[in-house]
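Take a look at the following structure, please.
A protein chain is absent from this complex, but the other protein chains hold their places.
Should a chain be cited, it is by its letter among A, B and C, assigned in written order, with residues numbered from 1 in that chain.
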């Protein structure tokens, strides 16, 4: 693996790798492996660009092509959810796959939007912050559709209930979810939990958020209209989670050497609550063409996705990004996963009014650049071009793999093990062994978001899944 | 009557408070924390939520907001002010009422439908209740434990400044089961539980009569209307 | 840049629920030696320069903003210069 690279240069001495430099030095060794890219993936980036990538481009491709962002191994299965949608299913579907969240017409001019997302590995590293920032990310997706978030749900999988490390993860995750959601006033209206040893070291933390909107309030995030301004607003960009999306979320959790930047993100639910109100006001006053949230892969993701969904071109001056840590390099800024940030596309005539609204909410803002019709995503750093790519190659046309699959034979035994084999009804007091594995967590702080929050589905009534053989 | 509801960054229950005002028959006026303008309202509500994320101390940063200078002035002139939950914490931080709040004694966030006894039915926000009447409204907080030194507790108990007391269970370890406090004059009232969430049938606490039918909170808002008209509110 | 450190503790005569919970946890871990744990706050303020004026202002802020005198005491205000930061 590569040792010292341009990605880890000491602050102050950092000179970013420019497009011209990349063309001139085709043989420079690059740390693609440490960033989670396979050799053939790296070679295909070279082929797409017709030269070696700059370090900034390499940063973008590596995060966007990670499993975490590109779903390169699961895409071929997930695709079916889009392909199998029939016209009947589409009847009330206002927005389907491919956008920040799905939208369903519920009648009377109202619509509901919801999205579930996992934040698994971060929640294992630092359960409280990992789960909390998971809620933050999913709620920003709801906001970007133009909806007001109203509730969250969670679906959790933890390691064996008696294992040493399980309690740390359970307590952290449950209180992280409730803390963040409560600060936003969102009740947790349902949940489900399973404990099983297959999730040891790899818990699943799925959070769903629901939002409500009027039909006319629906917005899609895309960068259309050359000349429209691209604005970054919300929290400042720091060194958060730089190791998270690339190194830690790569296909093995042990890949990569030590990172000097933290792999965790710390959430600020207060900043998010302010963003909710600020975005709803921007939409209400019709001051934005679209808003995209920044999640994993931060600016790399938001710029390339917005550009891919629009007319295809965008120009960004990366040095305009407001920083929390002035020593960040251009590559780190591209990869940062700092939370509570949004990117808006704003018509130049509305920019002043836009800035007045974000200012009112004490939200920091910087105009980074504009939409272009060049079909290229160009990013400059202090006047020098460090990225020049076709946005779709970063955001949409990443590698897709058909991994080898095998039938899990243990599943036959599991499925054969039905309730029919059990003796007759027993008094409710007797506790079977398997039911203890499904127990709802009651040990951690309970927080309520609103008076409606007492309604929740009972997880204890759900069937307990406990594979007899580890997968 | 026009009643102002102040929105702070992080307020959560401002819109519910506005609706409660409307349901009681008054006109809600949205006020902004960053402004010095009370827009001529005749009463003010500081709503619940997590203003400034409850960072530093719950209500502390909000109590430094520009509008709070005006709220303190108005309160001292006799304008009715109600602080609900986070608003109660702001009133304490702004020293409009005695005491302070700390984290709940059991360290956990709590949410329940809470029984309260009205200990002082003479304030601007309680005159529609009967002295000693028991009511049920929702409670939800993490930093709800009301505390003060012995002398202060003795004083407020002696002067009838304890407006509400928890009944059945003390949910957060508040001294003397105190759930709500008023200033000496009785125009400023702060309490932990949320009257604004119990003002509309179908959305309130359960009652023996029917699920979600509790509307005990509405009387807070009809009381202040009565106080402004200098009439007696219809006793419930 | 120099840092001014302000330290605030819950008043000794008041119950500190968080500290009590930690004391309990330590004793469950078999650590009876710690008869009491109290948890307060440590503020680090970064300033360009430490002047008398700033120090006066920090005193005011310590009493009015960083602590609530009903429940907390300011236990110390110290200046710490950049070089001598970490000691543990």
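What we mean here is this: a residue touches a chain if its C-beta (ideal position, glycine included) is under 8 Å from a C-beta of that chain, and two chains touch if they have at least 3 such contacts.
Predicted model only: the values in this text are computed from it and were never measured.
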item: Selected residue (touches chain absent from view) among A:239, A:298, A:312 or A:369; value: A:239
item: Listed residues A:45, A:194 or A:271, member touching the removed chain; value: A:271
item: Footprint left on chain C by the chain that the document does not show; value: 1, 7-9, 22, 25-26, 29, 31, 33-48, 54, 57, 59, 61-62, 65-66, 73-78, 85-88
item: Residues of chain B in contact with the chain not shown; value: 52-53, 55-56, 61, 64
item: Absent chain, residues of chain A that touch it; value: 125-126, 129, 235, 238-240, 261-262, 264-271, 324-325, 338-339, 362
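One rule holds for everything that comes next: only the chains that are shown with their structure count from here on.
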item: Pairwise touch network: line, ring, star, complete, or other; value: line
item: Chain centre separation in whole Å, for chain B relative to chain A (CA means); value: 39
item: Inter-chain centre distance, chain B versus chain C - centres from mean C-alpha coordinates, in Å; value: 31
item: Distance from chain C to chain A - Cα centre to Cα centre, in angstrom; value: 37
item: Multi-partner residues of chain B (at least 2 other chains); value: 107
item: Residues of chain A whose C-beta touches two or more other chains; value: none
